[in-house]
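Only one protein chain is missing from this complex, and each of the others stays in its spot.
Then we have chain A:
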């Protein structure tokens, strides 16, 4: 009865994109509201989907649509959601909407808001993002191998343009590297999918999952798992197939980075949960130790790479390699606990790293660089709110319990402590120990980053004013602040001090605009602005919510995971 919902989830953004092609001139004046409306409707549909979802039946696909598409190939237009894909669909719709909010809220003249003719091609940007949304949501809804592949590939092209047109200085080579690398991975994956098709004669993911690998010999399963796995591992990305990621992230515009980290990487890990493990269980058992080994290498390697990184965006990109290592380790355990952990970490990473890239973008716009030594420290003094939210996001990312990042990693490690019985336990104990050390290294690089960027005294002389205010005992009039006309325009910084980790809630926008309204002096940076706050608060709230109440997500995924593991669990 609600079967139209998944179709509508794809149709709305697609319609939005097509209308832009048909009547560009008509829509130009309303472009900002346009993207907001279409992604907002999509988000509303996604929320409706979550509301109508039958949570007692989270293990089976619901709200399915199953129509023949290309009968000659046996290709069917088969969509549906279950407990695994539902959180990801909602996450995708949410992040896309927040990206539009970020781009178009308020007067849309801030440097990060690209929807002005001055920054170039606003119509193309809206079009690109809407097409991207179609591909991303489609990937999570598809229940047919080839349909999955089609959506998986649809995503690449808008992302390529997003990096190549609106990216930073080295955008061209980064975009080419991104698309060639991921395309190459996809080709290998296609071969694996075709191998499954050739052996079983069906492309239906539901039927294939229920068969649990029946009809395929062990050798075929191993081969198919390796091929599909490599394709997915490029996207995830798994060490050593990750090098496209730092370049793409560093060069992509803020919204590109957010969607890349928040959603695109999830498509790779989602593929493991949807296709590779349930369809090819015997192949999974053979490959799992290798997957686990590469995962923990990725954790430690990513953390070490972060530790010596100078560029903030690049550091966050490498942190994704480490976090995705935890996700892959969870999958490699082939236990309900581990896969649950992986899926949780997946969603948590989408929220947290999405927020981190928003913040990195905001910093880059203000300082003109994301090079940490050039930032010079003291952000909690110059931009107290931005520094506080950055602290919050970094702490969430390093896996403090009570915030979303913890549960996924903890469950992945617990899964590795007791992997599926067919797997060598000693080996996974080693993986667990290395993963645990990786968690310490993760904490190390985030705290070192915070120390470099947010602590200390600000280096720039123009900004030393607020630093004097914030220094304990420095409330008296210093020589440099008498006579400076800006002293009145910055009192908020004094009153606000620096809340070091928590968001400031809905009361901030008024105060922030108040701060800046008496003509901010040239070169002075403004703290969090309205459009940024509106885009970030939902992420902050969700990070807290999932951290304090992990049951929300775990009770959704557990039955689905138990079904997909089938014989293994």
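We take it that contacts are C-beta pairs under 8 Å (C-beta built on N, C-alpha and C of every residue); 3 or more make two chains touch, one makes a residue touch a chain; residues count from 1.
Please note the rule applied: contacts and distances are computed from a predicted model.
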| item | value |
| --- | --- |
| Among "ABC transporter ATP-binding protein", "NADH dehydrogenase", "Peptide/nickel transport system permease protein" or "Cytochrome c oxidase subunit 2", UniProt-listed name of the chain not shown | "NADH dehydrogenase" |
| Of A:127, A:197, A:272 or A:301, the residue in touch with the unshown chain | A:301 |
| Option touching the unshown chain, where A:27, A:75 or A:400 are the choices | A:400 |
| Identified contact with the non-displayed chain, of A:48, A:199 or A:418 | A:418 |
| Residues in chain A touching the chain absent from view | 177, 180-181, 240, 242-244, 301, 304-309, 335-337, 339-340, 378, 380-381, 395, 400-402, 406, 410-411, 413-415, 417-418, 432-433, 436-437, 439-441, 443-444, 447-448, 451, 454-457, 467, 469-475, 491-492, 494-505, 507, 511, 550-551, 554-555, 558, 561-562 |
